[in-house]
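This is the structure, below, for whatever I ask next.
Only one protein chain is missing; all other protein chains are in place.
As written, the chain order gives the labels A and B, with residue 1 at the start of each chain.
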Amino acid sequence: MTRNFRRATGVPARIRRFRPVAIVAVAAMMLAACGGDGGGGGGTGDASEVDSVRLGAILPLTGATAQNGNNSRKGIELAVETINADGGIKSLDGAKIELDVADATSDPARAASAATQFLTRGEPPLAIVGAYASGLTVTVARVTERRKVPILTTSFSDELTSQGYKFLFQLPAPASEVGKAQMGYATEIAKDAGVDLKNAAIVYANNAYGESQAKGLRDQADELGINVALYEGYSPTISDATPVARKILSSNPDVIFAVSYVNDGVLLMRALRSQNNTVPVIGGVGGFITPDFQKSLGDAVNGVLSVDTSDPDKYGELGAAYQEKYGEFMPQEAHDNAAAVYVFAQALEQNPTTEPEELADAIREGTFDAGAAGSMPGGQVDFDETGKNTNAAPLMVQWQEGKLVGVWPPDIAENKPQWETE
Amino acid sequence: MDLAQSVVNGLLIGSIYALIAVGLTLVFGVMDIVNFAHGEFLMLGMFGGYFASSEFGIDPLLAAPIVGLVVFAFGALIERTIIEPIIKAPPVAQVLATVGLGLVLANGAAALLGNDFRSVKTGYQGEAFRVFGLSISATYLYAGMYALVVALLLSLFLNKTDFGKAMRATAQNRGAAELMGINPKRMYMVAFGIGVGLAALAGSAVIPYALVYPYVGQQYVLIMFTVVVLGGLGSVRGAILAGLAVGLIQTLTTLVLPTELQNLVVFSVFFAVLVLIPGGVMRRVRFG
Partner (left out) sequence: MSVSAEQGAPERPSKPARGDKVPALVLMAVAVLALFLAPLYLTNEYHVRILTLVCIFGAASVGWNLLGGYANQVSLGHAVFFGIGAYAVVIFQEKYELSPWLAMPAGVLVSVLVGLVIGWPTFQLSGHYFALGTLALLQVFHIVANSWEGLTEGSAGISLPILESGIWNLQFDGPAPLLYISAGLLVASLAAARWVRYSRLGLELDAIRLNPQAATLAGVDLFRAKMKAMLISAVIVSLAGSVYASLLQFLDPETAFAWNTSINLALFAIVGGIRHWWGPALGALLLIPLAEWASLTLTGNLAALAQLMYGALLVLLILVQPRGIGGLLDKVWRRFTVSKPTESKPTASTP
């Protein structure tokens, strides 16, 4: 059944005419590529004469996680704008933060290249914020570690703080702890409502985020003596969640834990609903706490619980500013990345410097509560030698009347949870 | 009961696959081009259905034919400008040109419409029919039935109408068709337009239950190709049957294996069929 394809002699003349143009265009772009990214190695400026400090952000701005990447970017940009409007880094004579953003395109190699480019240009950033996804963050961390430049990340992969990186700082709790909290707190909320959980169904997107958090869920279930009736990974690009929903319901759970993105999360919720599910579904950060989740499910979103890395009730002024600027409430990734920017700024404030290594020391040793860092759990961010945030404490949030509010544990949450079984 | 329910679900999702694949196989059958941007036309259709609902309050299923027509016209334009010149190019060039086209469409949508995940709200979302103890989701049912009807109509079109027959003639032998007074260029335009228009129509039919974002096309690409090859490149009937089959395989697999392996089985079956029955299951049915 082979067909021989004739040569492309069929290219019409009207298109052939553009050949030279195309070639020139490509050549020009190549030259631009060579020339445009700054000259030789970096040189840091003189500390006494800075009017700006550079911050680099590397995020997935296109591709499947583009929305999360862009939300993160918006949070970072808002933080930078706010800090600059408030007078910049006062201990550096009001130096403004200049932000450079690169698209990691969901390719770890691209993320690493972007990091390399940032750090080898004429004015390299003092620190990097990124890269949202663990795979991207790991390759960036290799570059920043070698160059002794701090990287602040909101990726909660466990691995990032267990590799011995000295220059990586992780703001949220690691995934395994997030998973544990998801299980533990859900159990407590249920108990508070008089329900004893015996059977749990755990489903998760089968990538680094989903798997590591699901493990945390299972470990905690084992510890609490809860039977894991189903432990199932699925591809986040699933186009039909009905089989997953069916599997969940056949396992007769009292509670369902999902670690999902928006797309699969919504599909799952809808599939569960259409099969008359009455069991509460507990989300695992990711899609369950995004504006799009609420928009897609409408009123059906009310009552859905999820674990979160920061309390939306505490987002305060910055949250309001985000709402005003972008027309929707500030998602978790926007806030936590903004917190990273505030850590950067406050560390500079406390230790004015233009040396990334000194900044890294300052970040490691200091305590940060300015702006969004102050609305992280515990009211402050503080790193230990492995780069973990010692104050990181996941909490439970719930959709109530179309808004996401903190509901558990009672000592930090402002609202009460509702355990709903219809 | 679980088995019966799985079969029903599998057939429903399978008919969506069928509809998407039918367009793809049509393009291949007539023009011998594998269109790697097909998923992006699906995405356009999903956006079309979304906007019909959110801006004009029209149910996406009702809007689907219109969305399909609009994309048909757009597709014909694309065919004239981009596809036509590469029909005679080496297959690897065709692959890359259509991949490039896909990138342009997906990122164009991202640039113009943003990255949000959008979803429509219809009255019947979340509803399910209970029949014989089985639960059938309304949105899936409507989409599935829609898909089957359209696919059957297309089959009729190709077999019973003059235009359809002319298209099949062009597919079989362009030279001879030309001699018989058929304009192959026009055939190609129409075929491509119909092919991608069908994908868009399918998109509008599924938006009641699915979410749309600019890169959603990538999710469907591989399954679509699997279906098309399984049914025999160029065979519309094959695409329909293969679509249903793949849907069934996916759902039945999850009865016994972890969900994340469902595609493993699909691809393995696909590969086995490819090797054992070269030309796909419908190889004797050349086209139509």
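Please note the rule applied: a residue touches a chain if its C-beta (ideal position, glycine included) is under 8 Å from a C-beta of that chain, and two chains touch if they have at least 3 such contacts.
Not measured: the values here are computed from a predicted model.
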Report summary line: Whole complex considered, the hidden chain contacts A, B
Query - Options B:43, B:148, B:177 or B:233, residue touching the unrepresented chain - result: B:233
Query raised in the report: Of B:7, B:95 or B:255, which residue touches the hidden chain?
Result: B:95
**Report entry** Contact with the hidden chain (one of B:44, B:110, B:196 or B:241)
**Finding:** B:110
Query raised in the report: So which bits of chain A touch the chain we can't see?
Result: 1-9, 11, 15-16, 18-19, 22-23, 25-26, 29-30, 32-34, 36-41, 61-62, 66, 73, 77, 101-103, 105, 107-110, 112-114, 116-117, 119-121, 134-135, 138-139, 142, 145-146, 157, 159, 163-164, 206-208, 210-212
Query - chain B residues that touch the omitted chain in the full complex - result: 28, 34, 82, 85-86, 89-93, 95-97, 99-104, 106-108, 110-111, 214, 222, 225-226, 229, 233, 258, 260-261, 263-264, 267-268, 270-271, 274-275, 278-279
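One rule holds for everything that comes next: only the chains that are shown with their structure count from here on.
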Query raised in the report: When the C-alpha atoms of chain A and chain B are each averaged to a single point, how far apart are the two points in Å?
Result: 34
**Report entry** Contacting residues of chain A [partner chain B, same complex]
**Finding:** 1, 3, 5-12, 15, 62-64, 66-67, 70, 206, 232-235, 237-240, 242-244, 246-247, 250, 262-263, 266-267, 270-271, 273-276, 292, 295-296, 298, 300
Report summary line: Interface with chain A, chain B side, in the complex: residues 2, 5-6, 9, 13, 16, 32, 84-91, 93, 107, 110, 115-119, 121, 125-128, 135, 137-140, 209-211, 213-216, 218-220, 223, 250-251, 254, 258-260, 262-263, 278-279
